[in-house]
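Complex shown without one protein chain; remaining protein chains in place.
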């Protein structure tokens, strides 16, 4: 594991953007998995500018989502894909053919799809304050899985917020996520962590034994794993 | 070959810097070969800032020079190493142990040194207006070589400027350079080209048949080769 | 380049077979390009046995042909594919979906097909007594090409035998072959050379300057190139 602690969120965004852009410049197909959410906001500000301008030069770059949560309206695209569209695909004008989608219908062949495409070169992920990574949630995580279904059980600590999110709509039975085994096959795994609100989580990840109560503890096994944290997130290390 | 034509020299410098920085973030030893000269000036402005700040985090990065020209004073370090010190190693505070030096004494074992260190991951090179790359000069280049000695013969078109450079000092018999075969083993080769003065050279490189009269024509054989050019350099394409 | 000179043709066949089989055992998609002809006869004797028995375990192995010559009957499969079927695909029961075919209709997208599949991991080739490799024939070879069409011109030294082969049928205008640039992208390139009849060719390949009069001279540029020769083929080295 390589840990780089930068001063500011801007530096974090610059560095993560550099890693993604560099992957795109190679004279080969590039398979990149990216995360939605708050942490990569700064990355996407930069990446949208680059990609919009040079998409033709880097057209052999393909984007993969690593989890998917059913939309409230079953006829709509999943929540992860929707977020990625909003944050990156739409403003950057990424072509549909460059987007590889994970969903409830293809999750059990998703690792094969990735393998058939030559494997993932790079994945950018964030860290949940509760220790989740991708859709590997506390208590529900099974470290022995490739891409799998995560059951949404009332007994899990994260059920309440999901229930609230769905409001009057029915909470789905499960969502899908790439598992630890899928991630261990990614050639370069990069975790970005920023802000005071993640300081406790980062400390736990780096000090707890591997446990499905705090799934991110499993990431430390990755053979080429980089953590980029800003000072605030690293305050407790 | 992947060709990315950017608008400005600043964009070129940003992109090349991103590629180098990204290589350093991997959780492994990174072996990087870099060029001195005018083209990477903007890269080094950026890279010095990054490296000075995060050198401890990326301390398993090693820098290799790809050619060396004897100093006028035989007791001094070679011209390439001196330039690299001035442009990058000294302002960035790169430790001596992270600098792998090529010179007249070790050139015949240099490829073995590189192999023993796991191979070069990345090389940044520039393009000579006369078509040279590294120290592979017009007419003197032998495409069948790994690292080798380039004889400085009066018959070569580039003898006069060298002679002038050495002034009253004796012109050395030869200098040393990594050859095409050494470069073909580099995992990612990136050429930066900027400015109107390089437009003709870039056009020649991309259109001439492979010839030692314009050595850069040989680079197009590289299996993972990226050209980053600004608009001025790409004006004749 | 790494050169291994073995005592016998059996040892050559064992070693080449080992390299192919080892590639298949990896827990990933394996893309392998193989040659038809006399040299790999011993390899296929071994490989057919292994593949027939363990094809289910190594079913993520894909085979690519690297050249194709039109059949006399335009409704039939090309000569290379036919030979590969006879020597390997049919006796080994290779499924159609594991065979990636190059032909006159797809040659200009073949490198893209390969890239989309993650690139070639391994290629086994032979050496022509006249210095050809794949379908890169003397005088007709253009070292600057990826997969391309080779025109069958009367002026070429190899026209007569082709003419004879086609007999009363019309000689086709061209055939197709992967070019040097395609081969330089293969992760491991292995050349097998056996028998006294190849001794002169092997010597030429290793001593001549790179020339399209003896195309195999270009192979020496490959960054991960292994030559396996038996004693007879190596007799003049």
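Order of writing sets the chain letters: A, B and C. Residues in each chain are counted from 1.
In this section, contacts are C-beta pairs under 8 Å (C-beta built on N, C-alpha and C of every residue); 3 or more make two chains touch, one makes a residue touch a chain.
The structure displayed is predicted, hence computed values, not measured ones.
Checked against the hidden chain, the listed residues C:1, C:99, C:139 or C:171 yield one contact partner: C:1. Only one of B:95, B:116 or B:154 touches the absent chain when the whole complex is considered: B:116.
Listed here are the subunit C residues that touch the chain not shown: 1-7, 15, 17-19, 21-23, 25-28, 53-54, 57-58, 188, 190, 223-226, 228.
Against the chain not displayed here, subunit B makes contact via residues 28-29, 60, 115-119. Listed for subunit A, the residues touching the missing chain in the whole complex are 143-144, 180-181, 184-185, 209-210, 220-224.
Note that only the chains that are shown with their structure count from here on.
The set of subunit C residues that touch two or more partner chains is empty.
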